[in-house]
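Following: one structure in structure tokens, then a few remarks.
Omission of a single protein chain aside, the complex is shown with its protein chains in their original locations.
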Amino acid sequence: MFVRNAWYVAGWADEIGVTPLARRICNEPVVLFRDSRNRAAALLDMCCHRGAPLHIGKVVEQGLQCGYHGLVFDHSGACVHVPGQEHILERTRVRSFPVVEQDAFVWIWMGDPAKADPHKIVRWPYHNDTVNWPHKHTMYPIKAAAMLMVDNLMDLTHLGYVHVSTIGGNPTQHVEAKMDVERTSLGVKFTRWMLNSVPPPTYVKAVGFQGRIDRCQRFEFVAPGSVLQWTGASDAGGYRDGDTSDSKLAFRLYHALTPETDTSCFYFWSAANGFRQDEPAATEQFFEQVAAAFLEDKTVVEAQQTRLAELGESALVDIASDSVRLHMRRTMERLLAEEAQQPLAAE
Amino acid sequence: MFVRNAWYVAGWADEIGVTPLARRICNEPVVLFRDSRNRAAALLDMCCHRGAPLHIGKVVEQGLQCGYHGLVFDHSGACVHVPGQEHILERTRVRSFPVVEQDAFVWIWMGDPAKADPHKIVRWPYHNDTVNWPHKHTMYPIKAAAMLMVDNLMDLTHLGYVHVSTIGGNPTQHVEAKMDVERTSLGVKFTRWMLNSVPPPTYVKAVGFQGRIDRCQRFEFVAPGSVLQWTGASDAGGYRDGDTSDSKLAFRLYHALTPETDTSCFYFWSAANGFRQDEPAATEQFFEQVAAAFLEDKTVVEAQQTRLAELGESALVDIASDSVRLHMRRTMERLLAEEAQQPLAAE
Partner (left out) sequence: MFVRNAWYVAGWADEIGVTPLARRICNEPVVLFRDSRNRAAALLDMCCHRGAPLHIGKVVEQGLQCGYHGLVFDHSGACVHVPGQEHILERTRVRSFPVVEQDAFVWIWMGDPAKADPHKIVRWPYHNDTVNWPHKHTMYPIKAAAMLMVDNLMDLTHLGYVHVSTIGGNPTQHVEAKMDVERTSLGVKFTRWMLNSVPPPTYVKAVGFQGRIDRCQRFEFVAPGSVLQWTGASDAGGYRDGDTSDSKLAFRLYHALTPETDTSCFYFWSAANGFRQDEPAATEQFFEQVAAAFLEDKTVVEAQQTRLAELGESALVDIASDSVRLHMRRTMERLLAEEAQQPLAAE
């Protein structure tokens, strides 16, 4: 069950071109492509003639041509050409999905098209500021529900156990981090302070910390699938007054979790570095460090999914560090309940 | 659901020897073998003692010996030897299926054995005429319903999209081919005329056409699984009077589609060339060209199967070029309805 009246990341803008891309989103087979006018478009990935997937076709002047019998569909899903047939019935069309290209993402709306308001899409200007925030991005296919990946980001005590050799380090300091939490209409924000702490290996590699540091991590979950992260660190004492503007290390991460099926998702993430911005090697090195850490999350969450799929969640026990995660889950339950009361026009 | 009172191709005669061959046909596990008298035989591929598949056994003097505890079954499925036991109960037997070897095929009857009339098997004398019609044959396992492969052959407008670089070519000429259609008791025949057209790459490779050509393709579908194909081409003008006896290029293809499961089948096909018959390289080259084209069909039809298995066919829209295909489908529906009214004696 997915929240459908919402924008999800369908892909990185640079993934979507004239070669059609098949991607299952909220358990629907979707084909993403750019038409001859360079507009990103998303259609149900199934020709309405004989059911062939449209992703085996190709982009032609008028739209996307099915690779089986040559029907052509425009970005709205309307059939604009049937070989050997002059009149085209109105119902010769495939379902289309609203898409918006913004901040290096292509966003897709899987619910009622009439409700698709582009102004509600989360902004992430760092993706456009290559001078101050050079970034790299990728996508990990995850064999686990999107919610389990969001769970992962809402309880950062896992850093001390999952990411011992990368971005984690000392478990105690993660467990004892001071937390400021603020609820929002579509999720939750929290800030974690770890003052006078031992820097994790990633940080030392990035900017060469010599001794203890002050760390600050701000996270925001925006339902249904975004987790925004602002992180900074200074030499110990630098954040004493709660001001993080003078950071030696700063970075911005975007975590976008898009459901593929009930038990799999796409993890689109980017890493933008606010340090050594004129050194491409620094961007690369930082990305590689984060990439290694997120593979650690992938491993543990996929293993978790296997057990939950078999044995369910009903017997599980919450602990102290679950509080932010539980708020996130309640937000999602509220949205699902709201949608359940307003059936989609399209269905 | 399959038409069961019908002959299906179980294998090429040269596939079936003393080494037992396991093949699922109409969703039943079958073991094919030749007994010590060289008779092709087909049994249910499961020993009636402890259920071991008989294909892991071996052919002995009296029949097929189970590889687990040594029971032996003759070509009729009767048990003729139980190690350590003198008297054999009548019910110690496995189901057998009528088989007929003819025209390089081994045909099998999956329905009521009392109705298995060998005279109803489609003949294809080309397979026996190696002087005028040298041929090569093979089998492609297809992860799609047999009917989707027959569909493919009943709407040849796909040649312009699926087989661009092999036997297809210009989409427009395939869409605009003049069609003569004739319904038959067990299917449909149709002839496609493409006069004064550009030869496809395969044709040029075969006989070196220099300019435009006249093409004629005759197809016949014989339910439930055979599509016979007679093709000819001459230099443009040669078929002006509808007479194709003087062809520069001629070939015969047999397409046999045998259901494996509801969503998979075996595609047995042969290519016989009626040109350059004394050049083995010509036969080989022609076969390779056809083989490449049919792999293109396999790819698109398997992709189609995936979508239909998930989303069904109910929302699909027929187009002009579907008319022959729809007649074929109606024939199959009629046969299935007839069988539904006459339950199999064997079940």
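Should a chain be cited, it is by its letter among A and B, assigned in written order, with residues numbered from 1 in that chain.
Please note the rule applied: a residue touches a chain if its C-beta (ideal position, glycine included) is under 8 Å from a C-beta of that chain, and two chains touch if they have at least 3 such contacts.
Every value quoted in this text rests on a predicted model; they were computed, and no experiment measured them.
*Asks:* Where the complex has a chain not shown, which of B:Gln62, B:Thr92 or B:Ser323 is the residue touching it?
*Replies:* In the complete complex, the chain left out is touched by residue B:Thr92.
*Asks:* Would you mind spotting which of A:Thr157, A:Ser234 or A:Ser247 touches the chain that isn't drawn?
*Replies:* Going through A:Thr157, A:Ser234 or A:Ser247 one by one, A:Thr157 is the residue touching the chain not shown.
*Asks:* Going by the touch rule given at the top, which residues of chain A touch the chain that is not shown?
*Replies:* 151, 155, 157-158, 160-162, 171, 175-176, 299-300, 303-304, 306-308, 310-311, 313, 315-321
*Asks:* May I ask you to list the residues on chain B that touch the chain which is not drawn?
*Replies:* 29, 45-46, 48-53, 56, 65-71, 82-85, 89, 91-92
Everything that follows uses one rule, which is that only the chains that are shown with their structure count from here on.
*Asks:* What is the distance, in whole Å, between the centres of chain A and chain B, each centre taken as the mean of its C-alpha atoms?
*Replies:* About 48 Å separates the centre of chain A from that of chain B.
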